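Take a look at this one; I'll ask things after.
Here the complex is missing a single protein chain, while all its other protein chains stay put.
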Amino acid sequence: MLTAFAIVTDGLVYAAYLFLVAVGLTLIFGVMKILNVTHGSFYAFGAYGAATAAGIWFDRGLPDAGGFLFMALFAMAIGLLIGIIIERGTLRFVYGRDEVVVVLVTYAIFLILEDVIVLIWGPRSYAAYQPMVAAGSIDVGDLTLSIYDIGLVVLAGVVAAAGRWALKYTRYGRLLTVVIFDRETAAAYGINVTVVYTVTFLIGAMLGALGGAVMAPKISVTLGIGVEVIVLAFAVVAIGGMGSVEGALIGALIVGISRAAAVHLVPQLELFVIYAVMALVLGFRPYGLFSQVQPRKI
Amino acid sequence: MDIRWSLVASVALSLAYTGGASAQQAPAADAPPVKLGIVTFLSGPAASPFGVPSRNGAEIVIEALNAGKAPAPYNTVGFGGTKIEAKYVDEAGSTAQVVTEFRNLVQRDKMDAVVGYISSGSCLAVTPVAEELQALTVYFDCGTPRIFEEKARKYVFRPPPHATMDNTAAARFLLAKKKDIKLLSGINQNYAWGQDSWRDFVGAMKALAPKAAVDKELMPKLFAGEYGAEISTLLTSKSEALHTSFWDGDLESFVYQSQARGLSRRMPILGTAVESVIWRLKDKLPDGTIVGARGANGPLAPDNAYSRWFKQIYTERYNSPPNYPAYQMALSLLGLKVAWESAQKKKGSGKPTTDEVVASFEGISFDAPSGLVRMALGNGHQGIQDTAYGIYKFNKQKNEGEVVDIMRFPAECVNPPAGQNADDWIRDGMKGAKC
Amino acid sequence: MSDILVVRDIEKTFGAVVAARDISVVVPVHQTVGIIGANGAGKTTFVNMITGHLTPSKGSIHFENKDITGLPSRDIVRLGISRSFQVAQVFPTMTVLENMRIASAIANSRDSILDRLFRPIDAPGAVVEADAALDLFQIARYRHAKAVTLPQGVRKLLDIAMAVAGSPRLLLLDEPTSGISIEEKFGLMEVVMSALKTRRITVLFVEHDMEIVGRFADRVLAFYDGTVIADAPPKAVLADPKVQTLISGTQRAHVGQADA
Partner (left out) sequence: MTMPARSSLLGALAFIAVAAVAPWMPPWLVSLATIAFANALVVLGLIILWRTGLVPFGQALFYAIGAYAVALIGRYTSVRDVFVVILAGAIFAGIAAYLVGFLLARYREIFFAMLSLAMSMILYGILVKTETLGSTDGFHVEAGTFFGYRPQGVWLNLSIYWLVLGFSAVMAWLVSLYFRSVAGSLSNPIRDNEIRVEFLGISVDRLIHLKLVVSGILAGIGGALAALAVQHVDPAMAYWTTSGGFVFVTILAGAGSVGAAFVGSLVFELVRSIAIDLVPGEWQMILGTVLLLTILFLPEGLGSLYGRLRRRKDAAS
């Protein structure tokens, strides 16, 4: 019983992490059809930015509550900044090229940004644990849960709901839906696709940075954290169906719960879980659970 | 066909390149310097905890040696009066890249010796190449005992002890503190180092305390970052200690997350590589954590002239105390210096050849910041040392962690005897250990 | 004279939507059949079922006395049924000659991986055939132009030429003149039909232009709401009042004139 409860709570926390990391990736893919490897850099810059912000804030002895907000905003600002540089500086020159070529462009930028991190922050690692410590914990039976983790789950839920709402009810959201559905038609109706692309990329960049910012208190912010996240986020998005926010949510839940179950029941399998789930899902649903791929008409 | 361009391009590039390189490295003084290639992680996740401290250690020690300012008997300039010139190379990349760069150091850059390698995989891959090229190679960190167990080596040395003693000593220390321990768990990264550490530790516990049972055996993937499920599992366990060989980023992440969920109130951590993070974690590392430093390094170092000297020069330059990779780098360079100078003395004058240095390296003993090193295993190619474990305590006044209750273990107590395979030795109950 | 195509009672449903129903058609060899009908009447669905792009939900299709119901298109092509498309399906980044050579080379290879691995693409037989086909369809002067740059009519001709490369016995043309200006339509159909006559191919073609149907078809099938409402020689079908009301839309005009 306790194990089942633990699997669900751990699974939810891990799913929240995965969703926050993957949602920006799936949005960019849905709208721009770009599998964005620099998403790992957004995550890393977000985490480093949050750690820097934590240093600025808590070294002055400012209150904990505002600290987290400051970290998140600071990280998103950094995400916005590098997002602008990447999109305006390189990506817009390769729109319309093969999808795979664009992936490689983002891969190249990712390689460069990995070293930019070293140049800015040096090779040492950073910590930003204050918000998690300040949040405290509650006991549920034998299990102690971190309130910060619960907050993560709530945040993931809020982001998912807000995303759904924005896509359905805001003007820009509806524009996006049109572009996702059919690029050419959108252009024919006079939608400025270039502007939509830029805005989407920046939102995706900020979401990626936010993912890094909310994880920063839990981890040691160190070189290479972006690499790990890329494959993880790709797997989640592929399982859910590329370009679908609901898909990212379901994909994150599936991976999160499977991994938690593996750790509790068969820890030896932990290493394979994500890829096994991915291969399994794709074996039956080639384009993911919530795919929007339609067969071509002749 | 484009193939012919490869010829032109490669020849042109290599000519331009070697030309440039040799011009750069033209001897400044009359006597050509001793050229050392230093290979360590300068990028990637292992750079911050291991690579950079060891590079710093190399820089500061080489500087001191070149100035003739190290404590006796290391107070001759450089190696035997000749200054040392170091070239630093990144260990990150595929094994093929590591091997290629090793060849470049030996064949293109004509290094007199290569000192380096943190990853055991790198050491295993470089070893046969070093033997083939007859290049003097000194490993300073990689832990696997396999290097000298698989085959006798001639040109390869590893002055710091291998990883076996980290876990045999950990078991002995745990039993010294908790004689009646009944249940324990482990969390180790799912890669060679984590798997080997856990196997050695469990093997040693079986031999020393057959009644102690293993509860949870967790093996999260390397750099997982999120340990919620692992911590929950451990919270449901009645284990009395948690063995881990986590290091740096993963260790810090695990400590933050387990602290937030009160795991340390249930069971203390026994960490074989905890020392590398104590300066950063400060009060976030729970008191009572059992601290290993892969030898008597850092706060576990014996109080002698060498450890005081090394800690002082390192701290002055880099504003933080040296951690164990820095100690191991210093140890390896001092060992090489001893071997070099004794070869030079035997020869009478001039630069000793590689074979002469190799001959005088085998089986020597020398003092290092972490105590006496004896090249006792692997036909005199593998060093052993006394090791130590202690208990972490945060000192609020100094705002600094310290390690108390230090217990030392003689080298022969925690290392296999010469000629015996470490795995077999542990499996057979660590016969012949002299404690 | 034998029947080359026998279609019995085929039906196609997509969920609750019935795209085609109760279709039975028998086509003798060397006949040229025109297919007419409004958009959504089931013409393309019919063509898609015969060529294996869609599997009928019910009924059977026999080609030269062989049951081909539900076979994949590539097997049906190998048996001797070929088709062209409403939107010409060519290889846009390749030249006309390259397009044609690929089609000829495939037609000349046996259906085995090994044969295709060891047969060079520029084997003399295929090259000669490709050149001949370009001449036959009168597009040889575009041979070195990339397909993406071709005018619509030429692209259609290339599409049909490629479909004919495998020497099919039955060819289905899905709106060969769609997207072509009125002045060019007849010229294009002349080229196509005379080429097909020399190859003695049985033809089914979907067409909106009644004049063209009247001119080239031996027989006309009129589709309405997923089924065949008339099947007779062109003159008879075009005069059929049901056809005039439901498809060609001429009936109302006539009635209006009569009233005036």
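Things worth noting here:
A, B and C label the chains in the order they appear, each numbered from 1.
To be clear about the criterion, contacts are C-beta pairs under 8 Å (C-beta built on N, C-alpha and C of every residue); 3 or more make two chains touch, one makes a residue touch a chain.
Not measured: the values here are computed from a predicted model.
The chain not shown here makes contact, within the complete complex, with A, B, C. The residue touching the chain not shown here, chosen from C:9, C:22, C:111 or C:190, is C:111.
From the options A:11, A:24, A:79 or A:123, the residue with contact to the chain not on display is A:123. Across the entire complex, the residue among C:23, C:163, C:204 or C:246 in touch with the chain not shown is C:163. Residues of chain B that touch the chain left out of the display are 1-7, 9-11, 13-14, 17-18, 21, 42-43, 47, 88-90, 93-97, 99-101, 103-104, 106-108, 119-121, 124-125, 127-129, 132, 144, 146, 150, 190-193, 195-196, 199, 222.
One chain of the complex is left out; on chain C, the residues touching it are 51, 72-75, 77-78, 82-83, 85, 89-94, 102-103, 105-107, 109, 111, 113, 115-122, 162-163, 165-166.
If you put the missing chain back, the residues of chain A touching it would be 35, 90, 93-94, 97-101, 103-105, 107-112, 114-116, 118-119, 123, 227, 231, 234-235, 238, 242, 268, 271-272, 275-276, 278-279, 282-283, 286-287, 296, 298.
Definition applied: only the chains that are shown with their structure count from here on.
No other two chains have as many C-beta pairs in contact as A-B. Distance from each chain's C-alpha mean to the overall C-alpha mean is smallest for A.
Our note on geometry: chain B versus chain C, Cα centroid distance of 75 Å, whole angstroms. Between the Cα centres of chain A and chain B there is a gap of 36 Å.
Multi-chain contact residues of chain C (touching two or more other chains): none found. Listing the residues of chain B that touch chain A in their complex gives 42-45, 47-49, 51-52, 190, 216-221, 223-226, 228-230, 232-233, 235-236, 248-253, 256-257, 259-263, 280-281, 284. Those residues of chain A lying in contact with chain B across their complex are 2-3, 6-7, 9-11, 13-14, 17, 114-115, 118, 123-125, 127, 129, 132-133, 135, 137, 142-146, 148-149, 215, 217-220, 222-225, 227-228, 259-260, 263-264, 267-268, 270-271.
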